[in-house]
Structures are given as C-alpha cells and as structure tokens.
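Report on one structure; see the data block that follows.
Missing here is one protein chain; the remaining ones are kept as they sit in the complex.
The block that comes next holds chain A.
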Amino acid sequence: MSTASASVPYAPGRGGSGPVLEVQDLRVQFRTDSGLVNAVNGVSYTVSEGETVAILGESGSGKSVSAQAIMGILDMPPAEITSGRIMFEGRDLLTAPAEEQRKVRGPGISMIFQDALSSLNPVYSVGFQIGEMFRAHRGTSRKEAKKLAVELMDRVRIPAAAQRVNDYPHQFSGGMRQRVMIAMAIALDPRILIADEPTTALDVTVQAQVMDLLKDLQRDTGMGLVLITHDLGVVNEVADNVAVMYAGRIVERGTVDDVFGNPAHPYTEGLMASIPMLEAKGGRLQPIGGQPPNLSSIPSGCPFHPRCPKRRLGADALPGRHCAEDVPPLRLVVPGREAACHYSEEVLGV
C-alpha cells in the first residue's frame, strides 16, 4: 500500500521508514477431492509501521487464507503456496528455514482470530497461555511469566487481572476472551498484528470496546495492523487504507476515504449500495446480482464480470478490454488509487 500510505499522516514510530511487511504476488491453491481451488490469485500489499490496512472481502474471497499464508499456519497439504514472496524486514519468510520463521511469529508478526474460544486451550489457565509467549521465546521463568501475563491482562483492560490470571477460558465472556487473545498476540511487542475478523463474533457494544483497545495499543506501540473483515463500517472507522478482495484478487485499493467515498471498481460500488444505512431509512437496497464465484472454476476474464452491471462484452468492449476474456490488471487509476477494472475511469466518473 506504498502508493497510498504517503497521504496518511503518521508521526510516532520506532524509526525506519518503508514497509515492514511486503506481500508480493501471493498465490495459494487447495487440492481437494472436487478439484483445484484457487483461493488466492496474485495478491500484493505492503504494511508500514503504524499503518492500518484493512483487507475487505466476503466469504471465499481469500482474505483469511492470505493472512494464514503470511503467518505460516496454512495446512499444507491440502494448501500449497504456488508462487509469491512474503518479505518481512527484507527477508523472504517463505524460503526462510523453519526455525527462523518461528522466531518471526510472535515478536515479528502475530495474529488474532475470530473465534477466541476455539483459539484458546481449554485446559490451561489464561495466565499460563499468555505467559507461554515469554517462556517459549525468551526463556522466562514460570513465575516471571505469570507476572508479565498479569501486566498484559491489565494492559488489555481485563478487570481484576491479578485475580483472573488463573481462570480458564470458559470462565470469561466473549469480549474478555478476545482480550486474552489480544494479550497473547501483543506479548512480544510485534511489529505487525494481523487481526482476522477480530470482532465478528462479538456484539456491537463489545465490538466497539475491542476496536478501541486495538487502536490504543497500536498508537502506543506503533505496530502495523492488518485488519481482515467483511464489515464496511469497521473498515471505515478504523483503517487508513483498504484493499477490497474478490475471488482471490485485490480488485481495488486506496485510502478508506477515497475508496468508500467514490469507488473505482463496480464490486466496491455494489457493496456500498447493498448495505442499509443506520443514519437514514434509505430506499430499496441495490444488491449485487448472482452468487459469489466458485473458486474451483473462476470465471474467465474479470472474475466479477458475470455479476457486473457495467461489464462490456462483444462489440461494446474496447480492444483488449473485453470483460469476459481479458483479465484486468490492478492498475493505478488516479493518484493513490488502484483498481482492477477495464473501465474504472467510467466507474469513477473521471
């Protein structure tokens, strides 16, 4: 997201400019009984210090799979990373030896998940699980690790942390469990935090608390945040930049203000028109027709063309820009904005 991050003011940091994490042309396939599933098809983005990048997409758009590939937690097989590089601080994680990858996970990049209950071990106390980060990566003693765990629980605003450190995950509410997971993720002061649908399972009032916490932590530590979500509202309120994914590709990216204010891709436009508003009753919703694509047979040309109201086929299409035949590359449409549509200028109205 180097093109757009220039416009985002960001002051504090731990020195060093340029992206901390750089994903280049990542492709992931799954081999299944019913054929090859192309989950991620050439995704590139960068995350700088203190930046919040939102990866927005519906189910099956490849947003979570790309994050799992970065963390090195994809089940391989059935998954297979067929190409791409994941550069963290200048090193390619995909070719690095396992031991080096392990050292990055935790202090370098860490991740929180949607479902906190199934991501925590039910038979260990939360204090033990948070402290495990220090024991495994820094060789801290058990006693010391528990002390650090209490400090972290305080930091993620779990009330009465000292009393609750020996409690088990099932004794916490959904929002508190999510805080426990955040505490584990930030324990080693990572440079990048990947949050995969961190608030999807939570009620709105709790969602607001957790998003506030994440923002505050980011301000304090200057970590880069990759926020994976399907919720346009969360993206709007939290992120600096957004990449919209469809069928394993990024179809549009730019600053949140630009992308949401005036979409350059018909899919983004369709998403904006299909959600009801809170602030007004609004008229009839304008849904995107059809169904999301089947990833084992992605439509030819632009993957969105069967559902696109602005597609141009046959004689309507310009040479080399036939929506059902030519794959539109992700290109710079206006300064600070990229879109993968042959006719982005028309969508934008420029």
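Please note the rule applied: contacts are C-beta pairs under 8 Å (C-beta built on N, C-alpha and C of every residue); 3 or more make two chains touch, one makes a residue touch a chain; residues count from 1.
We take it that contacts and distances are computed from a predicted model.
The subunit not displayed here is recorded in UniProt as "Dipeptide ABC transporter ATP-binding protein", chosen from "ATP synthase subunit b", "Dipeptide ABC transporter ATP-binding protein", "Acyl-CoA dehydrogenase" or "Simple sugar transport system permease protein". Of the candidate positions A:G90, A:G139, A:P159 or A:G320, contact with the hidden chain is made by A:P159. Here one chain is not drawn; of A:V53, A:V165, A:L232 or A:V333, the residue touching it is A:L232. Contact with the undisplayed chain is limited, among A:L94, A:L117, A:L188 or A:A208, to A:A208.
Mapped onto chain A, contacts with the missing chain fall at residues 58-59, 159, 173, 175-176, 203-209, 211-212, 230-238, 256-257, 260-261, 270-282, 284-289, 291-292.
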